[in-house]
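I have placed the structure first, in the form of structure tokens, so that the comments after it can refer back to it.
Shown here: the complex without one of its protein chains, the others still in place.
To keep things simple, chains are lettered A, B and C as they appear, and every chain counts its residues starting from 1.
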Amino acid sequence: MRVGMLTSGGDCQALNATMRGVGKALFNLFDDLEIYGFESGYHGLIYSEYHKMERSDFSGILNIGGTILGTSRTPFKTINEPDENGLDKVEAMKHTYRQLRLDCLVVLGGNGSLKTANLLSQSGLNVVACPKTIDNDLWGTDMTFGFHSAVNIATEAIDCIHTTAASHKRVFIVEIMGHKVGLMTLYAGLAGGADIILIPEIPYHIDAVCNKILERYKYGSKFSIIAVAEGAISYEDSLKSKKDYKKKLAERKYPSVSYELADEVFKRTGIEVRVTVPGHTQRGGAPVPYDRVLATRFGIEAAQLIKKQDFGNMVALVKNDIVKVPLKDIAGKLKYVNPDSQIVKEAKLLGISFGD
Amino acid sequence: MRVGMLTSGGDCQALNATMRGVGKALFNLFDDLEIYGFESGYHGLIYSEYHKMERSDFSGILNIGGTILGTSRTPFKTINEPDENGLDKVEAMKHTYRQLRLDCLVVLGGNGSLKTANLLSQSGLNVVACPKTIDNDLWGTDMTFGFHSAVNIATEAIDCIHTTAASHKRVFIVEIMGHKVGLMTLYAGLAGGADIILIPEIPYHIDAVCNKILERYKYGSKFSIIAVAEGAISYEDSLKSKKDYKKKLAERKYPSVSYELADEVFKRTGIEVRVTVPGHTQRGGAPVPYDRVLATRFGIEAAQLIKKQDFGNMVALVKNDIVKVPLKDIAGKLKYVNPDSQIVKEAKLLGISFGD
Amino acid sequence: MRVGMLTSGGDCQALNATMRGVGKALFNLFDDLEIYGFESGYHGLIYSEYHKMERSDFSGILNIGGTILGTSRTPFKTINEPDENGLDKVEAMKHTYRQLRLDCLVVLGGNGSLKTANLLSQSGLNVVACPKTIDNDLWGTDMTFGFHSAVNIATEAIDCIHTTAASHKRVFIVEIMGHKVGLMTLYAGLAGGADIILIPEIPYHIDAVCNKILERYKYGSKFSIIAVAEGAISYEDSLKSKKDYKKKLAERKYPSVSYELADEVFKRTGIEVRVTVPGHTQRGGAPVPYDRVLATRFGIEAAQLIKKQDFGNMVALVKNDIVKVPLKDIAGKLKYVNPDSQIVKEAKLLGISFGD
Partner (left out) sequence: MRVGMLTSGGDCQALNATMRGVGKALFNLFDDLEIYGFESGYHGLIYSEYHKMERSDFSGILNIGGTILGTSRTPFKTINEPDENGLDKVEAMKHTYRQLRLDCLVVLGGNGSLKTANLLSQSGLNVVACPKTIDNDLWGTDMTFGFHSAVNIATEAIDCIHTTAASHKRVFIVEIMGHKVGLMTLYAGLAGGADIILIPEIPYHIDAVCNKILERYKYGSKFSIIAVAEGAISYEDSLKSKKDYKKKLAERKYPSVSYELADEVFKRTGIEVRVTVPGHTQRGGAPVPYDRVLATRFGIEAAQLIKKQDFGNMVALVKNDIVKVPLKDIAGKLKYVNPDSQIVKEAKLLGISFGD
């Protein structure tokens, strides 16, 4: 049994924990096993950069952040285009797979990486995927590993801001990752006790945001905390065409949404605003226990699918069970916050404003 | 609308977060609201010790450990017996409830406390309960608040032990809470990378434990880490009658199972053993974000049940949804680790020994 | 004995721990004691906003961030100017002091606040000060409380970045507080293992910074981490007049030095750069044990100075001892990083570049 493995896309916590689960279970399931780790994601598969992984490589990495294989972003959009030297990337990957006489390939990846995994699966390779992303935006699984670890870091940032905020009359903005999806911001905002939560799925009205701040101030709260998703968008901008919006982003003087929001809030309320951008810290550090257990279980399930020769699937958490879902059914689909969902309604009942 | 509230039993993280959810949502749902907090659990309800809780009492407590109402253990077994002054406790509770003209009572409690809540509900009081315990051993809900926070602390203990263990030839035992249920130990053991996990549901053979240690040593691992539940039991002891086992516990010279296990392992392997007892630290500290969100949602759901006058229920998490379950269906039932469950099988596939 | 107390300036960790030390020790030293807490720093002293503090107010606040008294910035520059209603601030403070028949005033403050404390002391009030600031930039004390707590948060940010950095080819910039002084950045940079440390005391050459990055890349390190002080300055800018530099800052399109540096590095090296701005999280959260002990000791020493009627001093840590230093000798003086100091030389010996 010869298994290839790679980690692809933006890195996150528990990548190593997942590989440990795959590796330890495979070594217990197969007597005659060789595992090859591709370096820097699909890059290693394309350019045949890999090394053999021993049983001992999977020890002591359960709580180590990052990935021992490295990762890179190989955009799906251009996967069918030749590289700068004219190399056909998909053919190159298939070539590496065959030259190494692999029986299957394990891919740890998020949205874009799973599209590539599905493409490889459709073109005949045996693929098993594990759902990796701090954004928890993958269709087909209730949870991805990385999410709760990243939420933990974002929440700690809001916690720290809370103690200092209570000492001053100020508005604090904490910018949280998540690309186009607001799940991280929603959870960290709820967990951190944010007063206002702005997410891409619910375009915000700057007036509603400022009214909430002024209302809080009127009723004795000197400070307000805004948890804003990096992909949050104002109602006006949400009406723009995709092209026009991209143009606006490219031209604006602010490095991110937070600074623009800070300026707008200050202009309209006259209250000082401070911005915190935890940035890539949200992808780093040791995974929280929740993610370690989830990742380990995903890894073991991937190993069991290999044992059963059941390929073309992503392992997933569905209603408490670790299951498989066909890659072709979920690749390329995103999971968004539903503005009418139970959790959003609950948040509003708590008094949180979404700026809508 | 007049609502009573109490926290009962062993304390845990996110009690305050839950009360905040209840309180904030109730104040947003009712114009004419009075909340009375009973002090030290059912004790306050029995002896009419309470204070009015204002809207501001629910601010700033989201991430504070412990409970602002205090708690105590009032054993269910003796709930129908008069107290030392001849007071009928159940009647006293009903009396307080009526004298305060309460419309309902919110109980945050675990196994024993929910039995009492059900008893009060059966005898005509309007009761809504929230599932509180680090043990996650309550029937009817997939998760209780406190569990992931406690697992986090237990896992951090194993993490710390891991770094130091790797420097010495030793066996390390970490004793984890959970009463008669092994869920906390199973999760923390998986998350911390324990080599051996001993839980009440799977009685252990001391020889199997020692063999695992010696086998690891033989294959180059100088150390072994055992995560042992405070309620773990040897196979021999598990055959004893309940009475005989209690007698043994009462007579043994060890303060807890860890120290007995340590002596047995040392006697049989000659390898030094070190014991860590995180003890009540597992109930303390700030709740992790997971628990804050879960507790907040439970609290809001409790408030909504009150709004709907839908009493006699416990709020619960069932397959991702916050729902209600009738108290009469779940009170007194415990949720155990199933030795044949998917997660135990996975752990074994990883190479973890349960001593069976 | 009647004691006034206030916390002034930017808040930091262990303000409450210090007040607890003062309060608990005073209540043990005096039978007949009244403590008055002024709200929002000197603001409360000017406008007579205060409340009496009881013994119980000092319980349970040892590890709580922020300040139970609130704080504000009352700039020293304008302290002698009347407020918008024509009120003479200094006279107002003296008036409040006398009307409350205070025997002394305890000020917890940083650089600007201590200048005001000294002014009040010079004009006849009995003042004892405690050195508060995350920047550790106060003359006369080896250490201020808040510093190690803030360094801890900044270091955790670098730690998180480290795990994720190692997975990608990138430059990461972490912006660290400290105003005009580089101590926080130096310590957090050393503790976090930064490759480049940029501080105000050592103006940087952008070419030296880029060369270090490229050199690291050449020798196999895919990533570089820059710890940059919020007050860091390029060599060119350091040659500008203060006025010209302020003008530049006011006009630049970047919200802070990090974003400008990021653009410059990307332009010159072509390597992707990511910016993290922990911002005010560095002032928040629970104080680390070091700060709790230091703050407690400072507070007790302040109480002892009051007992001895020894006024006009700041408590300080000098070579392991808690001592007093006259306010008039230290107010207004800043402590900088000496570019020729032992610790900077050591950092260079480790291979760290300061961009000089």
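We take it that a residue touches a chain if its C-beta (ideal position, glycine included) is under 8 Å from a C-beta of that chain, and two chains touch if they have at least 3 such contacts.
Note that the structure is predicted; figures quoted are calculated from it, not measured.
Novice: Which shown chains does the hidden chain touch?
Specialist: Result: the unshown chain touches B, C.
Novice: Thinking of the whole complex, not just what is shown, which of B:V3, B:I64, B:C130 or B:A295 touches the missing chain?
Specialist: In the complete complex, the chain left out is touched by residue B:I64.
Novice: For the chain left off this view, which of C:M1, C:A191 or C:L249 is in contact with it?
Specialist: C:A191
Novice: Footprint of the hidden chain on subunit B, which residues?
Specialist: 7, 11, 64-67, 70-72, 153, 156-157, 159-169, 172, 253-255, 259, 274-285
Novice: List every residue of subunit C that touches the chain not included in the displayed model.
Specialist: Subunit C touches the chain not shown through residues 21, 24-25, 28-29, 60, 62-63, 142, 148, 151-152, 155, 159, 162, 166, 187-188, 190-193, 286, 288-290, 292-293, 296-297, 300-301, 303-304, 319-322, 342-343, 346, 349-351.
What we mean here is this: only the chains that are shown with their structure count from here on.
Novice: If every chain is reduced to the average of its C-alpha atoms, which one ends up farthest from subunit C?
Specialist: Computed centres place B farthest from subunit C.
Novice: Subunit A to subunit B: how many Å between their CA centres?
Specialist: 31
Novice: When the C-alpha atoms of subunit A and subunit C are each averaged to a single point, how far apart are the two points in Å?
Specialist: 35
Novice: Please list all residues of subunit B that touch 2 or more other chains.
Specialist: Not one residue in subunit B touches at least two other chains.
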